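Missing here is one protein chain; the remaining ones are kept as they sit in the complex.
Take a look at subunit A:
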Amino acid sequence: MVNSGESLRWWVVAGLLLMQFTIPSLLYADMVRIGVLSHRGDQATLRNWGPTAEYLHSSIPEHDFIIRPLKFDDVNPAVSAGEIDFVLVNPGIYVNLEVKYRVSRIATLYNRRNDVPYKIFGGVIFTRHDHAEINTLADLRGHTMMAVDDTSLGGFQMAMREMVEQGIDPYTDLKALRWGGIHDHVVMSVLNGEVDVGTVRTDILERMASAGTIELKDFHIINPQQVEEFPFALSTRLYPEWPFSKVAHTADTLAQQVAVALLNMPHDHHAALAGKYAGWTIPLDYQPVHDLFMTLKLPPYQYLGKITLVDAISRYRYWLLGGLLMLLFMVVLTLKVMRLNQELKKAKDRLELQHELILDSVADGIYGVDMNGRSTFFNKAAERITGWGAEDVIGHNQHEILHHSHEDGSPHRAVDCPVYQTFRDNQPRFISDDVFWRKDSTSFPVEYSSTPIRDEGGKTIGSVVVFRDITMRKRAEEEARQHQIELARAGRLSTLGEMASGIAHELNQPLTAISTNAQASMRILEADPSNTTVCVDVMERIAAQADRAGEIIRQLRRFVRKEPLESSQVDVNVLVNAVAVLIRPDITRADVRLILDMQQPLPKVLVQPIQIEQVILNLARNAIEALSELHDRERVLHIGTRQQPGGIIHLWVRDNGPGIKPELETTLFDPFVTGKSDGMGLGLSISYGIIEAHGGKLSINPDYQDGAEFSFNLPIGEVA
């Protein structure tokens, strides 16, 4: 179907026909549509060809004929859609329709040229007469040319065939090829000097000359051809004039009727005059047109023969242009990407340099480890500290180089290496006490961290190890520890001095019992040598008392000796019991009741036993001293132990004495702070230091109101 704009035009045409020619039977007659190429505008086409339609109606009254002007691009669609029954187009279009839509010619037009009918025509190539340098087709190279349209048969394609056969490609060999759109414009452009060369169909120049628009002498014809009985300037072969063709669907009888009517039209019929033609002749051979199209490889023969590069270029020039533009775009893009890449690389290099600078300027050793345990980088500080060069380590197993043995020389298995453990659990870890090995096979104490490196996906790809030589720190720690030990021992000796009389009494008791018993036995035996029964009993008592004295001596010796540096696993209850022996005289003298509330069994703690004993003793003696000020009630000293959640042993020493003076509470653990008139004030400060060195804390319970309560915690299994 046609669209609304199209149908409007149909009705306009019909209206015009109705107004100009009275056709009563129009509405009832079978409408025959004749498509006419409208190269001079629809009005001109209707004016020129309306009379022919009228002529046909008069010859074939049972049919109404209407003219449908077709623009160049409308022809193919109109034919393919069956919107027209006959078609009148130039031979070039016809040849295409013939091949594509099986239209067939039924008559060829007699063109009226200077009142002479010509059924053939050609193209003329011309310059303005003052272009003396252009004489042959070959001379056209390098000049500007204007033609009517690349689809115009007489106005371009005929001339092009001649040029191509002379080896000139108008698209490439000319300086420029422009389109004038209509013949007259081409002529005027040449005349005005806008272009060097023009080409139009034959008879245009003559017609314009006879109309007075131009003068023929102003033009020079290129490649002039002389053909008998053809009076017009001509530069090309001749081709048959426009054919009148039937479309495939048109009935043969109608076609015959139309053909007969056309052939019978007198050459001076007013319809012919209106159409500026001179009647019709039998259809001519259009093979020359086919040949032309084959030569030019134009539709319908565009795929014939070998397509040369030039052909391809000319045929696909828009594609090529597009492609080239694309290519250009790609090149520009690529260049841009390359430049970006370069900038990125530069930035990356700069960053890497910066990284390296940072890595090399820190004091801590830093190296990377990949998932295979191989070192990936090794900074300057690491080189300085270990003596290993980066080249010794990078790419090699860091564990075997730096971390192969424990401090005592026993092998450090890779399975236990914290660096590799980091890979397994993805957890950063800090190791405060380990050793690394230098290149000269000496070891040094280190603390280090191992942190997993993850890629963008969060997958661990290695780890970074940051380590520090802690020799100095360890030495300082050792010195502090030695100092602490000395201080503790001094504290013990001072404590013992204070306790001397009590201890002497405590020792003298069994000695007195022993010596008295022994002497009594001698007297008994002297008096009656047979009285051994009593003496055996007494001897047993003597032995027991000697043991008792020995035990006290043992405790004392243990307490005053320089304790070994090694900590040992001990049960805190054992220490409390030892202290209970030492404070017995004090307790006795001060009339204190000692309550031991110890949890049994208790996990062992790794401590310096004497020092912890010293702390307990200090606390107990302080408590006893405080209790001696108490006169109104029973004096009770309470020592207890408990295991607490979190791997902690809790020990407390509690008395029901007057308590700690509030003003002393905050400074209680400072040295030389004392609540006693004869004390040095070192006991608690030393005790505080001892517990702190064991990873615990000595504190006073501020909530305990019935006296004083001191307590401390010791971590189970913690290295002191």
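Keep this in mind: a contact is a pair of C-beta atoms (placed from the backbone, for glycine too) under 8 Å apart; a residue touches a chain by one contact, two chains touch by 3 or more; residues count from 1.
To be clear about the criterion, contacts and distances are computed from a predicted model.
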Query raised in the report: Name the chain not shown, per its UniProt record: "Methylamine utilization protein MauG", "Response regulator transcription factor", "Manganese catalase family protein" or "Phosphonate ABC transporter, permease protein PhnE"?
Result: "Response regulator transcription factor"
Query raised in the report: Among A:D268, A:D416 or A:D591, which one is in touch with the chain left out?
Result: A:D591
Query raised in the report: Looking at A:A274, A:L487, A:L511 or A:L664, which makes contact with the chain not pictured?
Result: A:L511
Report summary line: Checked against the full complex, the residue among A:Q519, A:Q569 or A:Q644 that touches the missing chain is A:Q519
Query raised in the report: What is the set of subunit A residues that contact the non-displayed chain in the whole complex?
Result: 501-502, 504-517, 519-521, 523-524, 527, 534, 538, 541, 544-545, 548, 585, 588-591
